[in-house]
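Other chains of the complex are left out, but the ones given are in their true place.
Labels A and B are assigned to the chains in the order they are written; within every chain, residues are numbered from 1.
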Amino acid sequence: MTVRAAVAGASGYAGGELLRLLLVHPEVEIGALTGNSNAGQRLGALQPHLLPLADRVLRETTAEVLAGHDVVFLALPHGQSAAVAEQLGPDVLVVDMGADFRLKDAVDWERFYGSAHAGTWPYGLPELPGGRAALEGSKRIAVPGCYPTAVSLALFPAYAAQLAEPEAVIVAASGTSGAGKAPKPHLLGSEVMGSMSPYGVGGVHRHTPEMIQNLSAAAGERVSVSFTPTLAPMPRGILATCSARARPGVTAESVREAYAKAFADEPFVHLLPEGQWPATASVYGSNAVHVQVAYDADARRIVVISAIDNLAKGTAGGAVQSMNIALGLDETTGLSTIGVAP
Amino acid sequence: MTVRAAVAGASGYAGGELLRLLLVHPEVEIGALTGNSNAGQRLGALQPHLLPLADRVLRETTAEVLAGHDVVFLALPHGQSAAVAEQLGPDVLVVDMGADFRLKDAVDWERFYGSAHAGTWPYGLPELPGGRAALEGSKRIAVPGCYPTAVSLALFPAYAAQLAEPEAVIVAASGTSGAGKAPKPHLLGSEVMGSMSPYGVGGVHRHTPEMIQNLSAAAGERVSVSFTPTLAPMPRGILATCSARARPGVTAESVREAYAKAFADEPFVHLLPEGQWPATASVYGSNAVHVQVAYDADARRIVVISAIDNLAKGTAGGAVQSMNIALGLDETTGLSTIGVAP
């Protein structure tokens, strides 16, 4: 099978990472690349690490340019995907790496994004219960947010196994690429190197309702989420520290067993051996998720730590994984669990 | 007043930071410097940033060397302070920057440190309720751990004002200097740059009982603590993200009011204006603590973030502040709230 893929928004970090992955995907041929403010520029000037594509020129994001592909990836600012997707027709696989179609609840969408809800597409996190079935043969995919990927994978087994009370507390550290490539003062290297800082504290981060949606589905009841994201002095990676009060009767063994079972057949999610803890460096550039669990008997909390690459499994790798499923390819095609370290 | 001060353990990070502060303390004259494995070496070879002391030579840590000083600071490995302190006599002010005398509960000590409890000294965190009174005129001071400093200052007002349920969840990121100067593979620059990783997960970190001790004292009941420390790719700084379920009736306003009141007269602890969040870079090299609070009404949790410099307010700065109180000096003498940024 040769899949012809276009990328709308090829000049940003998500688009660049997607191209890095598509370049080694054996079934994909890279077609049109677009980028509005950068249209007309060589990709080599914008993404110098993608040497094989250096002489490609970015085009405008229009229906004409995106036509004639089997898959169109959208790496666009929030709110722009619906208009583009409509023009592409129902037979093209559209993979939206933005937020527009992630949430099921229109009220949540409007509260957190401040605009009209565009709709809901099949959600690209195959590891969730029922996740793969929802993607098979689909022509539309909503790629999860980077934090919800790390957090949902860390906590869904505890909720699915009814081990945890429905109140999760999550603190996650993200590399700066999660904040995008648009230059802002607080994202300058001078500001972020040597510094940790929080943002979106107190339940206001837009990824919060997405986590609630995923964890509540696993638990079968509404799970409240206290989520604090922090900006870490590194370009990539998310380390999510997630915990929830244990239900009565939970033991260290029952927790570990639930996680071992949940991830036993997962090609990308890996429960580390006891005593070994995740580090974001170990998943740098890879689609792997490293997870470890602990049961704190004193505090009666289940603590789960996950590490992902926010651009890979957290965005572009997750997009490719879901595309593979939608197209009927082996889910792991073109994806790797090998990190670049040190 | 001229205070003659000796530093036992001058070659490490805590000792080096202490010397950096003592060099600009107007009432202190720096006396003997010791360092066992490095005895005989020039300080300039070990702490090249301390240029005015470059030609000082480290001596052995013995009672003779440490005799004849008004203050002796101990920056020694755990378990070595008691023996040294005994030899110094009751009239010398001994400031222990290690853990030996921090805990009141011998059972806790033995469980977390695996050795016999040496005793309990007045605790060097003046901002806690009753903290200053305990230090005035004291001849022995136990300097708090770096994490307990950041965490206790972040959460005690919520507990003292009876705003929070007695179950705190804390995730803190620390710069690598908190792990000391002894070379270990996981602390290599190649390993830590670009990586976040947790350690001591599940309630096993030694600073946990110290936090419980402080928060329980403020609350008037036992507070359980779920504490996860993480190693961040920066040399200095702690960002502590602390939260607890709010008691009924708590509002964003009541939380903010409690914190404004708690820190109103504090020279070093600063509640940031609403909308501004702490960053470790802002307290780099300073004794300041930046704090911000939020009330997450959906999750019904109070979230408090504090940023400190782990070596300054978290260790050496806290030691100098407590020394000032013990000696009857103005508490802020020689200390600064000005950070080195960017």
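Criterion: a contact is a pair of C-beta atoms (placed from the backbone, for glycine too) under 8 Å apart; a residue touches a chain by one contact, two chains touch by 3 or more.
All of these numbers come straight from a predicted model, not from anything done at the bench.
The complex is a homo-oligomer: 2 chains are shown here, and the full assembly described by the structure file contains 4 identical copies.
Criterion: only the chains that are shown with their structure count from here on.
Within the complex, the subunit A residues that touch subunit B are 167, 169, 171, 173, 175, 188, 190-191, 193-199, 201-203, 208, 224-226, 228, 230, 232-237, 239, 241, 243, 245, 277-282, 284, 292, 294-301, 303, 305, 307, 342.
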